[in-house]
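Please read through the structure below; I'll follow up with questions.
For this depiction, one protein chain was excluded, whereas all remaining protein chains were kept in their positions.
Let's turn to chain A:
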Amino acid sequence: MKKSLKERLAVLSDAAKYDASCASSGTVKRDSSVSGGLGSTEGSGICHAYAPDGRCISLLKILLTNFCIYDCAYCINRSSSNVERARFTPEEVVWLTLEFYRRNYIEGLFLSSGIIRSSDHTMEEMVRIARDLRTVHNFRGYIHLKTIPEASAHLIEEAGLYADRLSINIELPTDAGIGKFAPEKRPDNIRRSMGELRLKMEEMADPTLQTKRRKKFAPAGQSTQMIVGADGASDATILGTSARLYGSYGLKRVYYSAFSPIPDSSKNLPLIKPPLMREHRLYQADWLYRFYGFDIGEITSTQSDGMLDLDLDPKLVWALGHREQFPVDVNKAEREILLRVPGLGTKTVKSILSARRFRRLRLEDLKRLGVSLKKIQPFITAEGWTPHRLVDRTDLSAMFAPRPEQLSLL
């Protein structure tokens, strides 16, 4: 018997939940106030709900189908898995997106799919959904399409005209890992597709000669995802791969997804609790690389095995390893130096730079800016404050370490 829409929605959203991204930000501003139709995007995304896993629900994140001819070990939808299978028609996806959007449940659609028949066939159906939403229903909300590396160039090009963001998952940090766990996927194909996307985006961003207008092609850029903890790759390897992806393909984001046990799991994979803290540290390191002027080497060289410290955040670990560079004078130090002080974020640094033009800052000033004094005190000097060689204390890291916790078995 054919499953009801509700039953299929359950199957096809369950199948999509291992994709970490739910971002709806970074695209162009547009709305329906003058042009009519439905939907708007206003720069920053909106999280319409949060699930008890603490993750934002911004988009209707579903698969077109979870039938798949690939057999990637880590994936819930691999062909050898015994999970329930289902598929939507393109019309059903369009209907769900619009009805969910009208009730303000979502910002838009994040559509992905198992590979059925061929890459082009699957990609064609996904592009059709995006095209219908935009051209038939005047939908101006957010659309994120997962693209399939082997799909034809003309389909990718059309996808970019309708979608805000395109993404291809790199899946695992090393080519060897992909070869082992996703034997049908070709890492060189994935990289080449990302390269083609970047070239396409740059080409479209050039003003045309006739109209001087820039064409819009995936204005929210491209992103990717790596699974953490399924293979043996170290954090240094993972972050090195991220840095190369950011540098090579202009990615907006690399998402890290702690490998999470899946139903009917392959025997080749560990049945472990997802390494959530490791995932969190990787995101912190990723931020340090992109916004705080750290090199990957600086972040990962603090431990010999190339792993990040799970107890302390990577910036604090770096500071504890470079005590000779502290304390830093908050009234004099340059932006780049302030950014390296544990407890100071990019916004606080901006406020400090603005405020100190008018007065010398004291600890109270920093407190009012929302800084945690406990964390920052040993690393700075301020008006009326000198840390009594706190940075030389041998138990400094113990001051920040979390309290011991009883471990539990899965």
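Here is the rule we go by: a residue touches a chain if its C-beta (ideal position, glycine included) is under 8 Å from a C-beta of that chain, and two chains touch if they have at least 3 such contacts; residues count from 1.
Here is the rule we go by: contacts and distances are computed from a predicted model.
Taking the options "Type-4 uracil-DNA glycosylase", "Peptide/nickel transport system permease protein", "Amino acid/amide ABC transporter membrane protein 2, HAAT family" or "3-oxoacyl-[acyl-carrier-protein] synthase II" in turn, only "Type-4 uracil-DNA glycosylase" matches the UniProt protein name of the chain that is not displayed. Touch with the chain that is not drawn comes from one residue among A:I57, A:L161 or A:L396, which is A:I57. Within the whole complex, the absent chain has one touching residue among A:D264, A:D311 or A:E336, and that is A:D264. Within the complete assembly, A:A243 is the residue of A:L161, A:A243, A:M307 or A:L396 that touches the hidden chain. If you put the missing chain back, the residues of chain A touching it would be 5-6, 9-11, 13-14, 16-18, 31-33, 36-40, 42, 46-57, 60-62, 67, 69, 71, 79-82, 96, 99-100, 102-105, 138, 174-175, 184, 187-188, 191-192, 194-196, 198-199, 243-244, 246-248, 250, 258, 260-267, 271, 273-274, 276, 290, 296, 351-352, 354-355, 357-359, 361, 364-366, 368-369, 410.
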